[in-house]
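Missing here is one protein chain; the remaining ones are kept as they sit in the complex.
Take a look at chain A:
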């Protein structure tokens, strides 16, 4: 059997048989699903209802406040304010809205109080302000002799129709869907690189501390060993992800079925459509548009690009991880070298989520989808927005050229590093190793 495939096989088996790998593979989806179910449960739970006392001396504003799940408003204008304040202090009420009588309507703008033990949330404050301001505006208009009903009727509602230059109708929120799809791919690549890159690094360190390395490289080339390690580990990783996917999907479906929680990601398309049936035909049309849009995305080519960028990105980074593993003697020494690796990964994800969604073809997004250390993430997030083929191909060429260069450099560090024991090398020494 070919040497490289022997190494890949051993690395794969060593990873897959590892107890922590097995535990992680089967416990993680369980844990993840339990977390999802828990969050969904919390969200479906009704929050505590808070009692708000209102002392409205004007009698103008109480009607503005409508009870809901979160708040119940009580008109306690008949009771003395001081007594109410004591009740709030005694935590009988969450808070007290105190509206003292004013002569001029505009004076209410500055003379309404909220008394509570805990400081109120920002949404609550702005809600109260909005309701009061609404009433004051109304009264103002009436005082000026304007019929508010006429205004209400005259209120216009605009619904911007979105179409592409080709004339196809499109829907709002599509950018979000596109970024979610692209983001999922990009995020997956980042997670995979971090998890399995670390695994490659640890396996290099293990061989070094075991001292078996010298025996192995008296039989095989360090480059073969490094590549075998990277490929073998990635195969174990892909297997783990597939198991996570399958087990996770089953668990999610099972749990959403059991708990009857709607809206969890386990819902099938049929269910989505069924649920949508109860909504107005306009919204249903929108949903059909979404489905149509998603299906009209170049899914196949996106998937192919994903595979290409995944391979390029993973190999690029994991060869760096391997080089780091070779340069140090134990895991605690890896920190100073790991930070520069994490940085572009994080940067890629941030640029993806903040810049690409606003301006998928802007210069920042374009540049970082070319830079090889961020392109696997950023470019994948851009692709659903439609990127010219030449740009994608250029990005791939840059990525793979860098990948070859980095693997070559990493192999040099690796070759020297695996035989170096003792003190942790400095950046300067690593540079020297490159020249050996």
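As a convention for this text, contacts are C-beta pairs under 8 Å (C-beta built on N, C-alpha and C of every residue); 3 or more make two chains touch, one makes a residue touch a chain; residues count from 1.
Heads up, the rule we're going with is that contacts and distances are computed from a predicted model.
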**Prompt:** Of the options "ATP-binding cassette domain-containing protein", "3-isopropylmalate dehydratase small subunit", "Carbon monoxide dehydrogenase" or "Cytochrome C", which is the UniProt protein name for the chain that has been left out of view?
**Reply:** "ATP-binding cassette domain-containing protein"
**Asked** Who touches the missing chain here, A:22, A:212, A:242 or A:346?
**Response** A:212
**Fill in**
Touching the unshown chain, chain A contributes residues 1, 3, 6-7, 10, 14, 18, 207, 210-221, 419, 432, 436
